[in-house]
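Omission of a single protein chain aside, the complex is shown with its protein chains in their original locations.
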Amino acid sequence: MAEKQFREALREAMTEEMRRDERVFIMGEEVAEYDGAYKVTQGMLAEFGGRRVIDTPISELGFAGVGVGAAMNGMRPIVEFMTFNFAVVGIDQIINNAAKIRSMSGGQVNIPMVFRGPNASAGQLGATHSVAFESLYAHFPGLITIFAADPYDAKGLLKSAIRDDNPVIFLESEQTYGMKQEVPDEEYLIPIGKGVIKRDGSDVTLVAHGKMVHVAQMAAKELEKDGIEAEIIDPRTIKPFDIDLVIESVKKTNRLVIVDESHPFGGVAAEVGFQIQRDAFDYLDAPILRVTVPDVPAPFARNLFDLWFPSPKNVIDAVNTVTYRK
Amino acid sequence: MAEKQFREALREAMTEEMRRDERVFIMGEEVAEYDGAYKVTQGMLAEFGGRRVIDTPISELGFAGVGVGAAMNGMRPIVEFMTFNFAVVGIDQIINNAAKIRSMSGGQVNIPMVFRGPNASAGQLGATHSVAFESLYAHFPGLITIFAADPYDAKGLLKSAIRDDNPVIFLESEQTYGMKQEVPDEEYLIPIGKGVIKRDGSDVTLVAHGKMVHVAQMAAKELEKDGIEAEIIDPRTIKPFDIDLVIESVKKTNRLVIVDESHPFGGVAAEVGFQIQRDAFDYLDAPILRVTVPDVPAPFARNLFDLWFPSPKNVIDAVNTVTYRK
Amino acid sequence: MGKKTEAAGFTPTGAVYKSTKLPKPTKKTHKSLGIKKDELLGLFECMYRQRRFEERAAQMYQKGKFGGFLHLYIGQEALSSGLNHALNADDDIITAYRDHGMGLARGIPTKAGMAELFGKKTGCSNGKGGSMHFFDVEKHFWGGHAIVGAHLPLGAGIAMANKLRDEKKVTVCLFGDGAVDQGSLNESFNIAQLWKLPVVYVIENNGYSMGTSVARHSAGELVDRALPYGMKHDIINGMDLFTVIEKFQQVAEEVRNDSLPHLIEVRTYRYRGHSMSDPGNYRSKEEMQEFKTFDPIERLKTYILENNIADEKKLEGISEEIDKEILEAIKFAEESDFPDDEELYKHIYADDDFPYLK
Partner (left out) sequence: MGKKTEAAGFTPTGAVYKSTKLPKPTKKTHKSLGIKKDELLGLFECMYRQRRFEERAAQMYQKGKFGGFLHLYIGQEALSSGLNHALNADDDIITAYRDHGMGLARGIPTKAGMAELFGKKTGCSNGKGGSMHFFDVEKHFWGGHAIVGAHLPLGAGIAMANKLRDEKKVTVCLFGDGAVDQGSLNESFNIAQLWKLPVVYVIENNGYSMGTSVARHSAGELVDRALPYGMKHDIINGMDLFTVIEKFQQVAEEVRNDSLPHLIEVRTYRYRGHSMSDPGNYRSKEEMQEFKTFDPIERLKTYILENNIADEKKLEGISEEIDKEILEAIKFAEESDFPDDEELYKHIYADDDFPYLK
């Protein structure tokens, strides 16, 4: 077992699955000759050639739809978006075609494919390049949505996603691509729809996914010094969401803070909060709080961006509120 | 004061504003020579001519963006989508350009425009033609989102929307276009962001918007026979949302059911429920429940569609649960 | 609409004939096209079946037997029938929501088609799709699609999958003249040409996008949308069955050999309204009359009689058989069950035990 970067874990997952199943191929902007805008697909063209590792024009609607068509007709495409901000111009192919054709055809059509790429903000990239889309994709039935937080989860989940017969939205982050973690060399799969407790604690439950898991971890370390043991739950899959794991934790902690990089209105935090108040009402000793980006587009200026981005301090403040310590 | 159809109320609002301000114009598919796919714009071409009532090709991304550009440069366009299902292919122009350019330019650009048309389901139109988009638009900062339930609100709100300096998403329903109501001939405006109590009651609060207001009304009538007085709140504007009105009501009823035609994950119901448990926690005598379409695409078959669509019975069941009557 | 208005408007007015002139039909005979007599009668039957299916469907719709949209293909049957004849059974076809004709021509049984309109479990999409979403994947009919232009990339993708498997199959993607203005066309055409995908794009130019004539929604000639990419292209008369067959036999063979995309503009005409709610005020009686004289079914009938391939009686016999078949299909549709309630949560995901959010 060796330390591997997030991008290496993703590459291993894709490479292993492409060796295993020749129906799997990948296409996207700069994935082939350029070795990937963020070097995730480095070396894959050399191994698999231009028929299975394919550079596309800047035509997100076009190549996303080509992927859906190829999946309908027996292939298992991986469509890489340079970032999910750019998938917006092609989103009709995802939320209408990929998500609904199986249902409209009465189950005649199978659409086994993965749409993957970086999601949410990555520093000062401005308003159009910093959006977290997980709640949008989770809102529309027919899709599975995954947001991996670390290399180990990323590899196991991406392999499961590629083998899954549903269209899967697989979200990553430019900012975690370089992050390292022990990743087994032998094959392993992580089941879709199962969350994991990333830190045990009994005083408060923190639900966080993707990049936010690390923000929650930093906050938990601070809180620990303060005698507060936070339990961190990473759902890993946004849809289907492992709400039972959260309920179990809340039954123990009676307090919940959700950390979510989405905008607040109808974000993942709103959904999880709603379900918990509905299904664990009697176990709550305090209102559920959320820590999200504010309801404004990402600003460019460094200072404003830092204010905008959810910080450990924001999480700590929320925890102090739900534990009535301030 | 005369009885007017919903479509007439919309037409009056646009006609009055176009007479009042020559910067206002309307474009969309079949809005001119065809008099509107649903006859909302009937007669407007005859009055205003082809420079202000403009038929477009089936290019939602194109004409939505043309509208944004015209708004940036001093006009006040109304962009009609035949239905909001079709806005999906042009949604980048709405959530990135219309919503963010003011902010990215540091406030130099004003984008006074309205995107309007039917939203959500209208009978057996199938999976791609039946989606409720209010939570999606409300999720992205920079936009105002309105969903009018009846002719009176529609006229007053659309006039305010046309005069507003922000990009406004104005949602309607094919199924209410024929609905009649007393609508004053003299001018009136309804403020954006203010909800209204559509039925007084003290036993339970029902929050419903758009078509769902009528479903809530039907349920309330039934419940009344049963001695249950439901208070119905129609927020009218989804963003900004008049949460204070709901809080006031919940302080009185201590029970809340949200009726929302969106899919459940991160829908309007999830957001309202989240905010209420957060801000009115101590006033709740029962978990907040929601009545929405299920988390599956709209089916075609009549029987399945009827199961899919939120019914008064669904609302009554939810009310019975929060009032612990079953 | 006042003169002043016309002058000042952005969108051009009138001028429907632009882009709708019918090219000359082929001079070929059924023999020279390799069509046997019984095949020819089969093609007549095929066209007539589509016609009667929809005429009856319209009646049922007006009687309130089923809901949703209903877009009739009446007038365009030469394309669906000729295209299906020219292709192999395992070639792939995908089309827009005006899909009954193509679906039936491809082999969807009238019973399954009618039952789909009625939203019954016995329908070709198990009642889940309705009029706009006929599917029969076993027959390589990839469905009717209702977001205008959204299935253009799907056509390229279906072709790409065939190419990746080194199957020498042709994929045909049909769409209306209105779809030409969707950005998906630019993106799909560029990718299809750049990647040499074996896909044939077919514009069913019936003169109108809903109430908007081609001249009012598209600048330039529709077929010229192929020019930027250097895509092979042609315009044909879509009211003449033999012309359609000749063209697609040739194109299909070419594609099997060189795996290069084509754009074929097929000029045809829609005799009925856009949907059942459309009064059709945007076109003149004269125009309708003129195009009625090109009725593809009447045309074929005349050819069959003039060339003594069959006599009136024979054709009437075929017609009566079809009429019966359609009536039986209606009976079948009416008597079929609706999908079980559980179906609401079936076929959304591949897994039947998917944990749906409540």
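All chains are identified by letter, namely A, B and C, in their written order; residue positions are counted from 1 within each chain.
As a working rule, a contact is a pair of C-beta atoms (placed from the backbone, for glycine too) under 8 Å apart; a residue touches a chain by one contact, two chains touch by 3 or more.
Source: prediction; values computed, not measured.
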Contact list for the unshown chain, restricted to visible chains: A, B, C
Residue in contact with the excluded chain [from B:Asp165, B:Glu182, B:Asp226 or B:Asp285]: B:Asp165
Touching the absent chain when the full complex is considered, from B:Gly36, B:Pro57, B:Gly117 or B:Pro294: B:Pro57
Option from B:Leu10, B:Leu45 or B:Ala71 whose C-beta touches the chain left out: B:Ala71
Contact with the hidden chain (one of A:Ala13, A:Val40 or A:Ile54): A:Ile54
Residue among B:Ser103, B:Thr128 or B:Thr205 that touches the chain left out of view: B:Ser103
Interface with the undisplayed chain - residues on chain B: 25, 51, 54, 56-57, 59, 61-75, 92-93, 96-97, 101-110, 112, 141-142, 144, 164-166, 193, 239-241
Touch list for chain A against the chain that is not drawn: 29-30, 32-34, 37, 45-46, 49-51, 54-59, 61-62, 85-86, 88-89, 123-129, 264-265, 294-297, 299-304, 307-308
Where the missing chain touches chain C, by residue: 10-12, 160, 181-187, 189-190, 193-196, 217-221, 224-231
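Here is the rule we use: only the chains that are shown with their structure count from here on.
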From chain A, the most remote chain by mean C-alpha position: C
Chain closest to the assembly centre - both centres taken as Cα means: B
Separation of mean Cα positions, chain B and chain A [Å, integer]: 30
Contacts with 2+ other chains: residues of chain A: 61, 92, 96, 103-104, 141-142, 239
Shared interface positions of chain C, touching two or more other chains: 125, 127-129, 133, 147, 150, 183-184, 348, 356-357
